[in-house]
Each structure stands twice: as structure tokens, then as C-alpha cells.
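The complex appears here without one of its protein chains, the remainder shown in place.
Moving on, here comes chain A:
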């Protein structure tokens, strides 16, 4: 089978061969447990982990001791939010987050609501950004944590993290950000941005799956989280469990490559993304979702009105993309992120996310444009809604039999 063109780099990225090369020895001859203090096998593994810690720290501008290795961003989100809630419960029980967060944040907050937390879910403006005045107004003396993502996974918008951090700090709360889509793609500096806790994972930046980071600030202020996993007291007692040494080494290498190549790579990706987006948005009744100024360089989310996303993806089987529509009996719900921008359900159902990456070529983007145009035109010929639109019928005036 011919492989489709991979344009789903917000879901995961392929492993960079240079990362794989760095990892390989740690599966075989350097197999030691990084916690084994009394023999060379352990020391060698620990050296690999320490070096990775430096590589990660350099990318985000922190110190090595502020890095907690986890199994991924979901675990890091859980550890940060649950850990802060338990550690600071004497100070307060209020957490502020936003409706467009990843489920790893939203569902963790929902879980905490059952355990006595009060959570405010901020809405977003139609460009996907939160309203800072609304955040300010939601702050209370009981607010212990503000958790707002850095870059959004579906539409790529970048939240004003610096300003959000300042508001949180002014009211004595910590600022946590899920930066899974941003770290390695755009400059993220925990000190310049005022970040107290930050979650991200290796597999979104050409590293391996199953490894991630929680950054926990150690100075101004010194932040602590209650461990969510009990055991051997690894990672300064905050995350027990034998370290995934090959994964961590791969994460370190991935961070180093992103740091070195980010500047030129983000320019290259933004140019390709702009070409894709400007060509496709010239099609009749197609709309770009989310703020186009403050956003990641490698994501485009476009709605093609009057065609359904899942059907569209099937017509674009030469492309591996993702849709805001999930037509299953379990979930006829279109993307909650797109809906929160105020998109109507039918427009949310008609959306496609293109996620570009390090290995995306201009040739592939040209092909993606051609395949998309052909598919949209084909499906519109099949679409009764397109026909009605062309006849000038107002679809919102029709009484649909909702099912």
C-alpha cells in the first residue's frame, strides 16, 4: 500500500533518525538502571539521563533540577494539577482553566471537582484566545492555580502566557501551562514567560512516545507538588518509578535538535502552512479557524462548508490529516474546541486540521492542496446542502429532523 502524506504532526511526529541513533545504545549495552548507585551500569545510565536533563533544560531555559521526567504530557498535567491541589489545599481550592484545554487538563480538573476543588472554565473569544479581563475577574484569594495551555492542539493559537502568568502571580496563584504543542516549535522560556509548572512530551517533537516532562520551578517561588505515584522516590520524590532511560535520552536529543533548528524550521513551516492555507481558503465557502497572528507555525485548521469532515477525509485518503467531526454513534459531537470559538456545529463538522512537520516537503503541500480541492469539489457535488446553498435557500430556516 502506498503511504499517505503525513500531515497529522499535532497528533504525533515521526522519530528523527538522529534521535533513534542516540537512543539505541541505551536499549542494549547501556541498559543499566539510572538509580543503581554502586556499579558502572547504573552510572552510565545516570550519565545519559543527566545529559538529557541538561539538553531539556537548555531548550526551555531552566535548571536541570527543575525537570521531572514522566511518561508523557498527560501524566505531567495530572501530576501538576493534582499535585498542586493537594500541596496547596490549605491556601485555597480554586483552579482556573479554559474550555479549549486538552482533555488531560479538563478531565483532571473535573476529577478534582469531585474532591472539593472549585474550577472556573474560562471561555475563549472567537479567535480562540482567552480574555485577560475575564481571567482577572475570575481570580479570588482562594485561587491556587491558573492552568492555560501554551499553543492549542487543534487550531494552533498561542495564548498570551506572559500576561496570564503576571495576572496569576499578582493574585498569589501559580501558573501552569500545557506546552505540548509549543515546546520545540517556538521559543519557550520559563523565566521570560513566568511559568511555574509546564508539561510537554517527546513524541510531538520528533522524540519517542512514552516520555514527557513536568517542569517544576525551584526558585521565586519554590513550587512543590504532591507525588501521585508512590514508590522509590525518584525525581526528587515527585515521580517514583524506574526512569525510562532510552526514552529520556531520546527526549534530550530531540530537545537539542529542536533548539538548534527551530529558528530556520519555524520560518520554513510557516511559509508552507501559509501556502496551503491561502490557496485553500480561496475556495468558495472555506474558512480558517482561530487567530492567524498569534499561532504556531505548523498548524492550519480550515472548515469547508457543506461537506462533512469524516467523509472528506475518506476522499483524501492520500493525506493523513485529522477532522473536527467524529461521526460515530458514541459521539456525534463535533470538536469542543471549534464549538467554543462559536462555530456552528455544521461548520465544526466540516473542518480539517493540517499539521505540518520537520519532514513535510513543499511537494507534499502542493499535493495536499490538489487532493483537498478535488475532494471538496467531489463531495459538494454530492451534497444536498451545497445544492440548497447554491439555490439561495437559507439552511438555518429549515426544520431539520434532529436525530
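We take it that contacts are C-beta pairs under 8 Å (C-beta built on N, C-alpha and C of every residue); 3 or more make two chains touch, one makes a residue touch a chain; residues count from 1.
Going forward, contacts and distances are computed from a predicted model.
According to its UniProt record, the chain left out of view corresponds to "Iron-sulfur cluster assembly scaffold protein IscU" among "Copper transport ATP-binding protein nosF", "histidine kinase", "Iron-sulfur cluster assembly scaffold protein IscU" or "Electron transfer flavoprotein subunit beta".
The chain not shown here is touched by just one of A:15, A:229 or A:395, and that residue is A:395. Contacts to the hidden chain, counted on chain A, fall at residues 306-311, 314-315, 325, 327-330, 332, 334, 344-346, 349, 381-387, 395, 400-403.
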